[in-house]
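These notes concern the structure reproduced below.
Here the complex is missing one protein chain, while the rest keep their positions.
Coming up: chain A.
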Amino acid sequence: MSYAYLFKYIIIGDTGVGKSCLLLQFTDKRFQPVHDLTIGVEFGARMITIDGKQIKLQIWDTAGQESFRSITRSYYRGAAGALLVYDITRRDTFNHLTTWLEDARQHSNSNMVIMLIGNKSDLEARRDVKKEEGEAFAREHGLIFMETSAKTAANVEEAFINTAKEIYQKIQDGVFDINNEANGIKIGPQHSPSPSLPSSSGGGAQGSGCC
């Protein structure tokens, strides 16, 4: 299927915070409490629409254990968005956010949009991290923030889509150089400007940026 843009995302965060479940909820609309753990990296993809444009999200889901950190770092390359996930019922996963963020900042391009996600919001009774704390952390570090539940699907769509909106906005603002794939954005193969625009003639896929 044709798309206007492809955005590469990466999902990071401690082991067991629900990274794979968030991805599965977003791509397949189901929750799988029982699944094999992620070793290395897994992939998912889905099409969304923003501003009437088809955008393909290519999502890399990573292993959370610290041992894998040295190889996870190479996945950041060319990511336009990152979902940094913690578990609201486990404070240690929140405490580790700084390390994750350092890693992300160091190994990705500086314009990468980072969405902070407090997952497992359905487990209110076991909450260990206040929503305000998540908000404060996000504010302090310039991230977008949301609490989600991969189980009930609450805010899952929004988390992925709002990240894409932010990236899209950055493209509109000219912050992202869309012709440089290292930014995690690719222009779709069939994306050509509307034929009614006079400037479109002769414009190939590469020349058909947004304006």
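Methods note: contacts are C-beta pairs under 8 Å (C-beta built on N, C-alpha and C of every residue); 3 or more make two chains touch, one makes a residue touch a chain; residues count from 1.
Quick note on the criterion: contacts and distances are computed from a predicted model.
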| item | value |
| --- | --- |
| Which of "Rab-GAP TBC domain-containing protein", "Proteasome subunit beta", "E2 ubiquitin-conjugating enzyme" or "Signal peptidase complex catalytic subunit SEC11" matches, in UniProt, the chain that is not displayed | "Rab-GAP TBC domain-containing protein" |
| Chain not shown: contacting residue from A:E42, A:D128 or A:E166 | A:E42 |
| On chain A, residues whose C-beta touches the chain left out of the figure | 1, 3, 15-16, 20, 23-24, 27-30, 32, 34-49, 54, 56, 58-59, 61, 63, 65, 67-68, 70-71, 74-75 |
